[in-house]
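Omission of a single protein chain aside, the complex is shown with its protein chains in their original locations.
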Amino acid sequence: MGFFDQFWQLTIDGLMVGSLYAVIALGYTLVYGVLQLINFAHSEVFMLGSFGGLFAARALLPDHGVPGGFESVCLVAVGLGVGAACGALAAFTLERVAYRPLRRRAAPRLAYLISAIGASLFAVNLAGKEFGRQNVDLPDLFHNGTVFTIFGAQVSTQSLVIFGVAIAMLIGLDRLVAGTRLGQGIRAVAQDADTAVLMGVNVERIIIVTFIVGGLLAGAGGFLYAMTFNASYNMGFVPGVKAFTAAVLGGIGNVRGAMLGGLLLGLVESYGGYLFQASYKDVIAFLVLVAILMIRPSGLLGERLGRAA
Amino acid sequence: MTGPSGPSGPSGPSGPGIPGQPTFPSRGGTGAGPGPGPGGVDPGALDPGETLALTTRGTAGPSPSRRASLGSGDAPSSDSATGQAGSPGSVGSAGSVGVTSGGWEPGNRRPPWHPAELFSPARLRLLGVMVLVGLLAAVVTGRTGNSDKPLQAAWDSIVDPRIVLFLVLAVALWLVVVLGGELRALVTRLATPVRAPFATAYGRRGGPIGLNLVLLAVAIIAPLLFSTAAQQSMVNDIGIYALLALGLNVVVGYAGLLDLGYIAFFAIGAYATAYFSSQTAMPWHAPFTLNPFFVFPIALILAGLAGVILGAPTLRLRGDYLAIVTLGFGEIIQIVANNADSITNGARGAFGVPHLSIHLPGIDYTWGIEPLPYYYLLLAIIVLVMIAFGRLERSRIGRSWAAIREDEIAAEATGVATLRLKLLAFAIGASVSGFAGVLFASKQFFNPQSFSLQASFFVVAVVIFGGLGSRLGVVVGAVVLQGLAFYLRDKVQPADRYIYFGAVIVVMMIFRPQGLVPSRRRRREIELSEAGIGGADALGPAPTGARP
Partner (left out) sequence: MLLTLSDVEVAYGAVTALRGVNLQVDEGEIVTLLGANGAGKTTTLRTISGLLRPRSGEVRLDGRPLSTIPPHDLVALGVSHVPEGRRVFPSMSVRENLLMGAYRERRHVREDLDRVFALFPRLQERIGQAGGTLSGGEQQMLAIGRALMSRPRLVLLDEPSMGLAPMVVRTIFEVIAEINRDGVAVLLVEQNAASALRIAGRGYVLETGEVVLANTAADLLADDRVRQAYLGEDLTPTS
């Protein structure tokens, strides 16, 4: 089958994966917006959230085969909730342990990056030790059939759930940043932290809340990711780099940019993976990253956290 | 910052410049923050109701930048005043702080072992942190779990009798931190005679030649005292990684950039060796065969070139982009090495790369499987590289790198070609990595596994642990960390060792960012930058909330 026969199917798949990248990318972009720092350990937040949601859903899974109806809804909700909670806890702990001591000392920038890498190394390998180093799969939480067909492409229940939840989270976050007092504080800190303090914004609290929000998204995203792919101790790295690419693609620090970047990257990767060799899929994202950095380093929508919201 | 209460009235006398108005000694911690981070004591939060003794101006308080009280646990010596200087007894001048502080005057302040001091909320919180650290340590060193019962292993480790040991250690650590001032003064007093010769040796201009000769002698004799397995590790792990760390030190330590895919250049060197020096190692080979010695310059150039190609588009941008691009590059190299069967032999790796050999009139020598000859070759190379980089550091280029780290804009304005110099550092680092790759490939079999990202991270860990910008430091870092890895080799699974390395990195960043054997210049830069003056890397201004 040629590329054009597959086009719509690839588009659907790309959008689904892309929406996940977008959800993770928001974590990078929020933290970057507020701290001007790449949170290298964000991929581990994602991984821990994924395991949390997966284990919770599996523990509650009834033993009579694939559940259906209300049971499925509850299972997915529990998985998302626990995943988000684990992600938030991981992000909170990360901020407290790896970042805050350095911030209080006003450490140079390099120290944060290195500290985050150390934390990431620690978390990945501890997870490997505790949960084993094999892939862990999430059993089906619902009957995964084709819901409808569009231009000859099949849209499965699973893609629909993933895409729907991801988009709902994206919209929710957009509202949070654009329309609430917390969002106002986040944007103020992102644009000018010193002046935000003078306005009465508690920067420390904004920072920790930003980490937590990013962790909630990444954790829930991790659970969604585990539905299609598997979970494993080192699962965070590749989606992490891709989500970062998505964030840079849209303009790091820019919330809507991260969403756009995620969806675009998902599509590019889906088409590219079909046209080239699937095992080089990861290379595509990297090439996209280098290309943006060379051509338009501020990303498609520019870098300001406040601008798009 | 001053104590919360003082004897002067609610409104000071009117009119500026009142002579004789007392100055308040500052206290180490901020009373405002939500408490100390892990491992920190917050003397400022201890006893809010207490009146501080008055001393006149000249009190050596901690600099205002040290708002954070972190680091009192295990702070570098000159910073260790943080936890101490608040006590009225320490009127010592800066420089001798930590030694002079000590006794209290009764009536001014209770000793720290007084129950009211010991169980203040801040310290109880610290105790809680310590206990958590103890539990974490129990889990880390405990059983290996699996995904069927995800939390079982962790739980088993906690209910194990061993936990008593960890809790005792946690409480002991807490006591050490809480009573840290006294202990530190004692330790400083005891350690001074031991450290003094080193300090004076390093204080002299021209370098501590005598000390270096002693260290070199130790390095020459050391392998003779160990088993063959240990000797192998001294070559493959310590030696190679010391060389890699010296190269990465140019990138991270001198130029202040972060390269997370450093092993990729190592891979380039190794694959180049297989390609140029053997007909059989890979499915693909050069039309001629070279002695591995002649591959050194080729690998040097190839790796340097790859560094330039990767660095040129990235280095123009924010410094942290370089980190992620190199990270991606490291991953890509491994993916390609693993998948391109027809070029790299895929996951099987390269067999039969010839050993190094010299064939000259009168000399005919081949390095075999014996570790010792390789060890001495590596030692010689490392010493030469250290000498060369020492000269580089003190050259115009080295000074330009320092300028870039400390203030990139000012450096640019005074005519330093910042982009070119950063690129140069990046390329030099890459070349050293490629060079090490040749040694590695000719020494032993390799496959893509040898070039994992974890290896890149490990080199970063070595550099950080040893001391950014310090040549001796990074070599010591390689010795200590690889020594640790060797020691742990039958005690924990190889992959689990990275848990410890990760923890080491974080702990070093929190408590001793200048490393085990710090370079004096880097150390001063870090201190100044934390006080709000200048920078200490080429990554731009410090992040939000990091306010001196």
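Note that the chains take the letters A and B in the order they are written out, and that residue 1 is the start of every chain.
Methods note: contacts are C-beta pairs under 8 Å (C-beta built on N, C-alpha and C of every residue); 3 or more make two chains touch, one makes a residue touch a chain.
This one's a predicted model, so the numbers in the text were calculated from it and none came from an experiment.
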Chains in view touching the one left out: A, B
Of A:Gly49, A:Pro101 or A:Gly185, the residue in touch with the unshown chain: A:Gly185
Candidates A:Thr149, A:Thr195 or A:Gln277 - the one touching the absent chain: A:Thr195
Touching residues (missing chain, whole complex) on chain B: 1-6, 8-12, 14-18, 21-26, 30-33, 48, 57, 59, 61, 63-65, 67, 527-528, 531-533, 547-548
Chain A, residues in touch with the chain not shown (by the definition above): 181, 184-185, 187-188, 191-192, 194-203, 304-307
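Here is the rule we go by: only the chains that are shown with their structure count from here on.
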Cα-centroid distance, chain A relative to chain B, in whole angstrom: 30
Chain A residues within the chain B interface of the complex: 34-38, 40, 51, 55, 96-98, 100-115, 117-126, 128-134, 136, 189, 193-194, 203-204, 207, 237-238, 241, 244, 248, 277, 279-280, 282-283, 285-286, 289-290, 293-294, 297
Contact set on chain B toward chain A in their complex: 33-34, 37-40, 65-68, 70-71, 139-140, 144-147, 150-151, 153-154, 252, 256, 258, 260, 313-314, 316-317, 319-321, 323-325, 327-329, 331-332, 335-336, 339, 453-454, 457, 460-461, 464, 468, 493, 495-496, 498-499, 501-506, 508-510, 513, 525-526, 529-532, 535-537, 539-548
